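Only one protein chain is missing; all other protein chains are in place.
Going by the order they are written in, the chains are A and B; count residues from 1 in each one.
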Amino acid sequence: MTVQQVAPSNDALVQINDLKMHFPVKSSGLVRRTVGNVKAVDGISFDVYKGETLGLVGESGCGKSTTGRAILQLHRPTSGSVVFNGEELTNLSGEKLRRMRRKVQMIFQDPYASLNPRMTVGDIIAEPIRVHNLRSGKEVRTRVEELLRVVGLNPYFINRYPHEFSGGQRQRIGIARSLAVEPDFIVCDEPVSALDVSIQAQIINLLQDLQKQFGLTYLFIAHNLSVVKHISDRVAVMYLGKMVELAPADDLYAHPMHPYTQALLSAVPIPDPDVETHRQRIILEGDVPSPLNPPSGCHFHTRCPLVIDKCRQEEPPFVDYGGGHFSACWRAKEVTPVLSEDFQHDAEPAT
Amino acid sequence: MAEAPLLDVRDLEVQFKTQDGIVQAVNKVNFSVNRGETLGIVGESGSGKSVTSLAVMRLIPSPPGKIAGGQIIFDGEDLVDFSESEMRKIRGNRIAMIFQDPMTSLNPVLRIGRQMTEALQLHLNMTPKQARNRAIELLGMVGIPSPDKRLDDYPHQFSGGMRQRVMIAMGLSCNPELLIADEPTTALDVTIQAQILELMNRLKNETGTAVIFITHDLGVVAGMADRVIVMYAGRVVEHASTHELYNNPRMPYTMGLLDSIPRLDEGKGERLTPIRGLPPDLLNLKDACPFAPRCDFVQDVCHTQRPPLRSVGTNHQAACLFDITYEERQTAAARKAAEEQAALEQTLETAIAEEAR
Partner (left out) sequence: MTTTSSTKVVPSDDELELLSRPPRSLWGDAWRRLRRNKLAMISLIYLIILVFVAIFAGPISPQSPGRPTGMELRERGTFRQAAWITDADPRRTGDWRFVLGTDSAGGDIFSRLIYGTRVSLIVGFIPMILTLLIGVIVGLISGFAGGWVDDLLMRFTDVVFALPGLLFFIIMQTAFGATALGKAFNGLLLLFITLSIVSWASVARLVRGQVLSLKEKEFVEAARAVGVSRTAILIKHILPNTLGPIIVAGAFIVPNAIISEAVLSYLGIGITPDLSPNAPFPTSWGNMILLGQGAINSQPWALAGPAIALASITIAFVALGDGLRDALDPREQ
């Protein structure tokens, strides 16, 4: 048993259990054989609670985006289960799958690639409404105008094309499209990482407002820990296809229980020269190993400052260390906070 | 600091010709870099920060671009007047540059060793043997394991972080007096970014090279630079020592930028107070404050007069006509956020009421 069962909760909107997403690697040539598997997601389990924002962080290639797409069934998972509102999604197909898409939506990373350049803004936002027959006739246009207003765009723009807008405005259009079906759950895949700093903040605020307004649940995928900390109630950390830590946001930042999280936190630059010059950094050696052939035991052992022999042989279980703070590390309790005293003080909940 | 600065950029102007007209990418920019110091240039896309650095290297693609005015005085000589062959002796030798994406500046079909030794043989007249030994030494210095073997590898055989190390080694190979780093860590993961930043800090102290560090990330500059200039719409809008800039910003744009970034060490539930609106179109810039349309403290005069970069403190200049403090912006922004929140709730209520009807 490598993965600890996450205790089912009554208010869990999405339950992911032992989700695996492997991509076969084919040999080139006339007869293409499978020569290996990229284990993009390799057995992860977690719940997303109703109304919360669950942050999912990790570096490139850790499988965080694949996780998001596997939950939405954009990639069909290799194994494991995804339960949304009591319904198993992994074996849905055809009409049932389409009906599920009304409730589960996605916001994409690249605002330049996620909108069809040949369609007007109005057509882009109206498409989900028409596909699911949510409105008819003139009401479609009224609804599109309403959605544009909701995301802070002028409804006059309905006949414009995506390339006439800036990155931030396009991201708003993408958000309007995903809201068009009135979903309950939205997977936000790096929704601000392609945007400039001043625009990022606008979109983050918009996402928070919409959550409040429509009671949305988010899975917020990003590589920027500061952004994830800001928006999330709980944060999960992934490394090489595995979930290594999952905890309430403040708890994770103040008391990391996995050396990888600790290193990540210490590596994030803080826009304050006084903090920056006095910080201790844990600099990880080397690069992330290939997901085609991950290390034995704990996937992180090749770079871990706390590595012991056991880590090389046995994979640590993902267990709750109290208060919903999960970690997959043999030495979880020995991981020390990396943030300075006053820093931690600040991190205590205000009010 | 009686010594003349290593690099002194005066009234630099760079223009690009496009189908729709002339874009003023860099608009009368002034700054200087002293020997051994690190200057951070911060700005968002379109602010002209990268174009400025390309202009210093005289690498503006022409056409459509050209240096339309100003001086770039490097060690007493104006680089704007230099011929292409004179510039070639400077580039890579006395001024080196590293880019965001190392793959664009490494030749994919040549071994790393060949690419490194080429510059050494050309600029420092080394023999092939000497150059190879120096290249091994440099790769070792930037932390590449078994450098003598890696020298015979091709660029694609290195990971992103290792490639950036190779670029840094190449940049430093001729002991340049000035190193320009244009977003050197933007494409890298945060743990790799930490490796590279640490490396750059160490090498800077060891070699005494002056560095221009260009980035959009205020967090990265905070730990790297001695002084920082903030660029917006092709202009320098604020210039101060790093400590002063972060603790006492005087230009509303800088303040807005600082307030736009979620901080790892902030308390929970704080709401960001971003800058509203969008950056201006560089095509039809009026002679006014470029930030005026987005500024919370805008007055009529801001739309008619271009604010000069004026001194607002010791070693601190800002391009704002008024003396606005960071607290004022934060109070104003908080009030604004509250109003917006109220408006949002109002909208919600109306929506619910309409729904009910």
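Just a few scattered comments:
The working rule: contacts are C-beta pairs under 8 Å (C-beta built on N, C-alpha and C of every residue); 3 or more make two chains touch, one makes a residue touch a chain.
What you see is a predicted model, and the numbers here were worked out from it, not measured in a lab.
Residue A:Gln202 is the one among A:Thr78, A:Gln202 or A:Thr302 that touches the chain not shown. Among A:Ala40, A:Met106, A:Leu240 or A:Val288, only A:Met106 touches the chain left out of the display. By the touch rule set out above, chain A reaches the unshown chain at residues 69, 72, 74, 97-99, 101-102, 105-106, 108-110, 113-120, 127-128, 131-132, 149-152, 154-157, 159-161, 163-165, 174, 177-178, 180-181, 202, 205-206, 209-210, 213.
Basically, only the chains that are shown with their structure count from here on.
Interface residues of chain A facing chain B in the complex, by the touch rule stated above, are 59-60, 166, 168-169, 196-202, 204-205, 208-209, 212-213, 223-227, 229-231, 249-250, 253, 263-277, 279, 281, 283-284, 287-288, 339, 343, 346-351.
Of all residues in chain B, those touching chain A in their complex are 44-45, 159, 161-162, 189-195, 197-198, 216-220, 222-223, 242-243, 246-247, 256-276, 278-279, 344, 348.
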